[in-house]
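The complex appears here minus one protein chain, its other protein chains still in place.
We call the chains A and B, going by the order they appear; numbering starts again at 1 in every chain.
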Amino acid sequence: MAETADLIVVGGGIIGCSVVHHLAQLLDRSTRILLLDRGPVAGATSGSCMGHLMVTPDDAQEYAFTARSVQLWRELNERQGGFDYNPTGALYLADDPTDVELFAVLQQQFAEHGDRADLLDPRQLRELEPGLAHDLPGALFYAGDGVVLPMLACGAMLREAQRLNQHVVVRPHCAVTGIDRDGDRIRGVRTEQGVIAAPIVVNATGVWSPELAAMAGQPRLPIHPRAGNLVITGHHVSPIRTQLLEVGYIRFAHSAAKVDPTRTDDAGGHAVNMQPQTNGGCLIGSTRQFRGMDRELNRELLHRSLLRAQRYAPGLADAPIVRTWVGLRPYSIDKHPLIGPWPLLRGLWIATGHEGLGITLAPITGRLLAQQIAGQPTDIDHTPYLPARFVQ
Amino acid sequence: MKRRIDGTGDRPAVAFTFAGQPCSGRAGDTVAMALWAAGEAVLRQSSKDGAPRSVLCNMGICYECLVVVDGVTVRACTTLVREGMRIERGGRP
Partner (left out) sequence: MSGNVLDADVGIVGAGPGGMAAAAALAAAGLRVVVLDEAPRAGGQIFRQLPEGAHAHLAEPPSHDAGHVLLTAFAQSRVQLVSGATVWDVRPGRLWFEHDGASKLLRCQRIVLAPGAYDRCIPFPGWTLPGVLTAGALQVMVRGFGVVPGQRALVVGSGPLLLPTVTALLAAGVKVVAALEASSRWRALRALPAVLGNGTRAREAFWYARQLLRAGVRLQWGWTVFGCEGDGRVQRATIGKVDANGRPRRDTARTIDVDVVGAGFGLVPSIELGLRLGCRAQWNAVRGGHCLVVDGEQRTSVAGVFVAGEIAGIGGSAVAIAEGELAAAAILREVKGTAVPSAVVQRVQRERRAADAMLAAFAPLPGLHELAQPDTIVCRCEDVPLARAQAAAALHGDSLRAIKVGCRAGMGPCQARICGPSLQALACGQHYRAMDLPVVQVPLKVVRSATIVDAPTG
């Protein structure tokens, strides 16, 4: 007899783990929840990304979305821990006059949501971070941001889920090879290890989500991989204690991309994002480039981003570099994630498309999706993220 | 206690400091071997609990002998001693 489950979540990255985590919290304790991944849990994008928890104040919806998620992170740390949660806050930096003007804009945005960020003059900046270059014109400090280690956070979410509900099963290294349908309703999945029947399947496969949608005979999802080069130093050499973000990063990472994600001639760009690690190391990003699924290191971009990081933290020049690698962010063409039911196939749900904010937004994403599946009211307005917006 | 095989130490002395104390080795020694011959086995403290660590592979593979030489983290076993070096233990401060 074929194996059965009540829900199957495909994709063991931070989003899939969070979906499982919140399903286990919101649904009956006898619900059989199965997590599948063709690789390890946290083996793909969530095992090769930065770990920023970043409140973005662009507008009320965006602020509520990110701030609520960062709060959920804080709560998970208090209950479970074990994922190097570090409430470092964030320093927004700039070195050119145009970008410096953005400090005030950003500060005003935080204030509009009843939150606050503080302008630091060069002397205050040096007191907070003596390892930074001394010619910087100041900075904006926001205390609410933090850093986590995403791979360990995936484990923490699943362990709590399994403690709440003993019918949560995690099956890594088990690839989904097909999706079975009954007309317009989902029936289950086929895997390397056999057929599993389930009335609900969640597609949380990030940059691979179009592939899984295609298995279900659905139109192409508007998700494209956006590559990032990352660098990590050895332990105990980090010149910083606070997470650093070049203020231009916001414009660069979250404003309208000028590049067509389906083209392969994107030269890519970079803006500094540096994160202190709890072991005293420093994680350095961040570049962005559309070039398909290619994960080969781009030495030119790596070179530029390291040079830029050294401009802000000159001591980095002597830091031992342990590893560099490339991760693929799931970029959605309208810059907003897809969280909710897929309207063309009953039982198929989607949670993906967070690009560079997947770690920040994982808890709220899992919660919004689980609340919709459970038929409960959502923490915040979930309608801007409904995948239906891409269906005519 | 004998720390060098007879004849092998007939090389010019090289003076440096280790953890603030004056120390010396011989020209051609690596930092790791000069310190070992000087009776200093603990080269770094582990990141998690500060436990003492020392040379493991002695051939540049294991990074257990990380020390800080004049402010830069290096492998003691692949770095030759130089006159006037300031060497500090690596790892957890």
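Going forward, a residue touches a chain if its C-beta (ideal position, glycine included) is under 8 Å from a C-beta of that chain, and two chains touch if they have at least 3 such contacts.
Source: prediction; values computed, not measured.
For the chain missing from the display, the contacting residue among A:L7, A:L23 or A:A42 is A:A42, taking the whole complex into account. Considering A:G16, A:G51, A:G89 or A:G155, the position touching the chain not shown turns out to be A:G155 (whole complex). Here the missing chain is touched by one residue of A:V170, A:A227 or A:V272, and it is A:V170.
The omitted chain makes contact with just one of the residues A:L23, A:V207 or A:L302: A:L302.
By the touch rule set out above, subunit A reaches the unshown chain at residues 37, 39-43, 47, 149, 151-152, 154-155, 158-159, 170, 172-173, 231, 233-235, 279, 297, 299, 302-303, 306-307, 309-310, 316-325. Mapped onto subunit B, contacts with the missing chain fall at residues 1-12, 26-30, 33, 36-37, 41-43, 46-49, 51-64, 66, 72, 78, 80.
The criterion applied here is as follows: only the chains that are shown with their structure count from here on.
Once the centre of each chain is set as its mean CA position, subunit A and subunit B turn out to be 42 Å apart. Across the complex, subunit B is touched by residues 234-237, 279-280, 318-320 of subunit A.
Listed in rising order, the residues of subunit B touching subunit A in the complex are 47, 63, 66, 71-73, 90-93.
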